[in-house]
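Encoded as structure tokens, here's the structure I'll be asking about.
Of the protein chains in this complex, one is absent; all others appear in place.
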Amino acid sequence: MEIKLKTTKKPNLHKPILICGMPGSGYVGKIAIDYLVKQFNGKQICHIESNLFPPQVIIKNDGTSENIKYKIYKLENKTNKRDLLILTGESQPTTSESNYLISEKIIEYINKIGVKEVYTLAAYITGAFVKQPKVFGTSTHIERIKQMKKNGIVIMKEGIITGMNGLLIGIAKIHGIKGTALLGETSGYVFDHNSSKAVLQSLNKLLKMNINTEYLNVKAKANDELLSQIEQMKQTNENEGIKYEENKDLQYIS
Amino acid sequence: MEIKLKTTKKPNLHKPILICGMPGSGYVGKIAIDYLVKQFNGKQICHIESNLFPPQVIIKNDGTSENIKYKIYKLENKTNKRDLLILTGESQPTTSESNYLISEKIIEYINKIGVKEVYTLAAYITGAFVKQPKVFGTSTHIERIKQMKKNGIVIMKEGIITGMNGLLIGIAKIHGIKGTALLGETSGYVFDHNSSKAVLQSLNKLLKMNINTEYLNVKAKANDELLSQIEQMKQTNENEGIKYEENKDLQYIS
Amino acid sequence: MEIKLKTTKKPNLHKPILICGMPGSGYVGKIAIDYLVKQFNGKQICHIESNLFPPQVIIKNDGTSENIKYKIYKLENKTNKRDLLILTGESQPTTSESNYLISEKIIEYINKIGVKEVYTLAAYITGAFVKQPKVFGTSTHIERIKQMKKNGIVIMKEGIITGMNGLLIGIAKIHGIKGTALLGETSGYVFDHNSSKAVLQSLNKLLKMNINTEYLNVKAKANDELLSQIEQMKQTNENEGIKYEENKDLQYIS
Partner (left out) sequence: MEIKLKTTKKPNLHKPILICGMPGSGYVGKIAIDYLVKQFNGKQICHIESNLFPPQVIIKNDGTSENIKYKIYKLENKTNKRDLLILTGESQPTTSESNYLISEKIIEYINKIGVKEVYTLAAYITGAFVKQPKVFGTSTHIERIKQMKKNGIVIMKEGIITGMNGLLIGIAKIHGIKGTALLGETSGYVFDHNSSKAVLQSLNKLLKMNINTEYLNVKAKANDELLSQIEQMKQTNENEGIKYEENKDLQYIS
């Protein structure tokens, strides 16, 4: 087993923060992360190769294909003069142990380059469609819990976060790094740009990044229209005596 | 792969016994174990970190989250002046091998600190609801079989116990430590406080711990009411010619 | 990972042959093997412990339980003055790799004690009930194919044998040991003593062991009665225009 980090050059960083988003249900975190890389013109500073990733090649837009890689970008945006790094990849490791090994390697690396705080962006699955998705949060440090409360983020009281979005903050803590997870409420049935937008707005409040979520509106609006149609259908059916039950109890986090 | 035991200090123990309960169907063992830690004011003497656990962080009541850890507590209660230790965790390892590796590590540690006897508390799944759950038992040593018989525990004659609740007693034996498993009869469909109570009462007879199971009664009573309702429904339905068949053959142990 | 062979003493063997049977569909091989150990008063000469086995303890008839072990017995019966060894266990390893590692370890051991030939007894699943199960065969060496043909065993022309019943003969070959698999036709739906009996009769012809399969008749007869009832039901139903189709194409070997 091996994990190779290939760093393009030693990055010159000021009090860096790492923000992570991996593919998962609803692609909430991944959509948000890709948006950040694009808006703030992310420059790749590191990529990770490993035989612990799923055994796949990814086909790109120009027809070429390559092995799965995780990439770390440095954004041009600076929050309070702090540098922002982004970690993302095309898929999560498939076994329990490879999740740990890759997360540990990443935390070791960011520890070395001076990162003292990690955020992971993920999904909070409810099985129900909502117009204004809530953002849920948990953190390894109690001061972040307080800060999130002040910023309208719903604090989680129980449950688990599975996969790298959870492990990265858990392992961060062991290395003395603060870890915080922001989870956008989503049905889990569709690519949920609305939920990604909500997560970015919460992140914006916490980090004061000047994220412009406007460009997400087009796709988010399409989501809204889908919701309206579903609502209409339900209205019609309810008028006709058919009852829909949204499963409000169902909660799965990934 | 690694398993780290972090002991708070060298515990001063007199003829210690280890009692284990892990999450599983019906949560019979886990509920019982948590009850013991609470009633007898358990003090943590060791925790175990490992990348063999499921890749998750657990969210606590105050909103903070941390990696999965196994914990060993020392109870204030003493049985015949013997110290009682408790082992529990939030979830079982996911692969065959990690079950072995973690169980071996734990048995090695308790061997070192002088434990000569291990009890595991688990569930005996029947698929049927019962008002007075039986307690089933097996042991690595024939003298425990005899003692269990005298105390109203049903001795198992065949079958398997899967996961750490089984492995811990099997590996204990290899190290010259007595291992005994107590399994509470349960449907497997609900958190079964009634079954946990029955298991604790059997443990009480064997170890004379002065366990006060009264506080389990509230939740156990709720179970009973659920059962009564199910019974009533069946009565009504049977009067109307609908027949329920409880699957009395189904037996799965975890 | 580790596999420990514990040999009771260096066995004094004359041109030994190893016969193996592991649990699998229909338990055809396992029933046959257990029958041989009982009839020929097998004495255990080796047991194997490993953390590659399923994470379980097995409960025995007296109520005691212990870890899964593989055992090698020496039979009192001798074929042309050749010693007969039996390998069996309570369950097969769960991962691909552990199947290989354990099979390799066993073949290395039997190679060291002079075994030059291995037989594995297994099931040939058809999904159909038959009164007189055929026995199918394959071997790593062409001379065994010829010998099996002469003895009424149906030679397989394609397919795979999965698990240790297959791997043991494949790895045997790599070490210069002849490997032969005998597979009893079975529906796969029930413990098939009839099929085990047929396999033992074929083995008897090949090894001239004087196996008395009479004691299997009681249970095999129960199978036969079950078959008769199924036949009757089919007759009745066909008379009433209902048609059963036995899936004669379905072939799965384990």
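A few points about this structure:
By written order: A, B and C. Residues from 1 in each chain.
Everything below uses one rule, namely that contacts are C-beta pairs under 8 Å (C-beta built on N, C-alpha and C of every residue); 3 or more make two chains touch, one makes a residue touch a chain.
Keep in mind the model is a prediction, meaning the values are calculated, not measured.
Although one chain is omitted from the display, it touches the following shown chains in the full assembly: A, C. From the options C:Ile3, C:Leu87 or C:Ile171, the residue with contact to the unseen chain in the full assembly is C:Ile171.
Which of C:Ile3, C:Ile72 or C:Met156 touches the hidden chain is settled by the complete complex: it is C:Met156. Against the chain not displayed here, chain A makes contact via residues 1, 49, 51-67, 90, 94-95, 98. Not every partner is drawn; the one left out touches chain C at residues 95-97, 99-101, 103-104, 137-142, 145, 148, 155-164, 166-167, 169-171, 173-174, 179, 181.
The definition used in the following text is that only the chains that are shown with their structure count from here on.
Drop chain B from the picture and the touching chains left over make up A | C.
Superposing the C-alpha atoms of chain A onto chain B requires a rotation of 90 degrees, rounded to the nearest 5. Spacing of chain A relative to chain B, judged by their CA centroids, is 37 angstrom.
Shown for chain C are the residues in touch with two or more other chains, of which there are none.
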